[in-house]
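Here the complex is missing a single protein chain, while all its other protein chains stay put.
Then we have chain A:
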């Protein structure tokens, strides 16, 4: 089934409604390219698992079309979709050994036993499970269990890999390791993968592209850098990056943006409403002393300082005008002290206060592109 078959995935106006409540997904349009590593990310309950489980065939599609390759799979049973899934809680068969767990799918499909042994042993070798083949899941650590689950998916050589928060039950260190292995496996095999997580760092590091969901609505799809550098709305701006982008209400004076912390002269504001939101990333702020003179300043009392070693996160402001700055961690700051920071006016994002959508100015969007080295 592999090789020539194209395993793109298309959601065309897909609606999902459980029982007779409001629809969980009111209408999803999403194209996942062949061989791509697509990460679905969003807060808990936004419909990520539902989306994934519809691809697997574990949930029905209420309306719209779901295609894998160019085949409509709305009514295709899970076993005929040629997809493999890795679950958050591993879902290993506890009464079977690691070998039997990985062999189960192949045995059900009546592959010759010698071939099964070869595939399982190869997968076990890749995943470092060769010594554990005779163990039962109960005798394995969480990380080992999840590797068995990965192996079980791999041996079937499916068209599509699905992952539903596979690393959530692992401790931080193991999570980083497993994240690396999953990334490596994808680069090696190039199988179309859909990966659900609520962790934006996982999303940034793993995804070829990321789809951000909120309340069943698709907020934006793009590469990690597109989402980081060119968010379409306040939600995406606040979701990507850690700490997330600072969002502050401002008044639009036509020739400048103003609130209690800052006054930013700016052109081309006439097209926008009176109430706006500005976004500025914590890493775009720098101490005023080190900034060019024409950069806008902002002053606010220091509320709290988180020291991270090489850098520190400074929380400033009060009430609804709060922000975080990521500064070099060399200065001693005391809470209450007033701090003046500066930022590049080009690093400012504008959003409509009501619709919370991005207001793009005529100037090119501020996408941090890798520098082109021209001779």
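Convention: contacts are C-beta pairs under 8 Å (C-beta built on N, C-alpha and C of every residue); 3 or more make two chains touch, one makes a residue touch a chain; residues count from 1.
Criterion: contacts and distances are computed from a predicted model.
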Chain left out of the displayed complex - its UniProt protein name, from "Sugar ABC transporter ATPase", "2-oxoglutarate ferredoxin oxidoreductase subunit beta", "Maltose/maltodextrin transport system permease protein MalG" or "Cell division ATP-binding protein FtsE": "Maltose/maltodextrin transport system permease protein MalG"
Residue of A:88, A:181, A:205 or A:223 in touch with the missing chain, whole complex considered: A:88
Of A:64, A:78, A:249 or A:287, the residue in touch with the unshown chain: A:78
Residue among A:9, A:25, A:140 or A:194 that touches the chain left out of view: A:140
Contacting the left-out chain in the complete assembly, out of A:56, A:286 or A:347: A:56
Residues in chain A touching the chain absent from view: 56-58, 78-79, 81, 83-85, 87-95, 104-105, 108-109, 136-140, 142, 145, 152, 156, 168-169
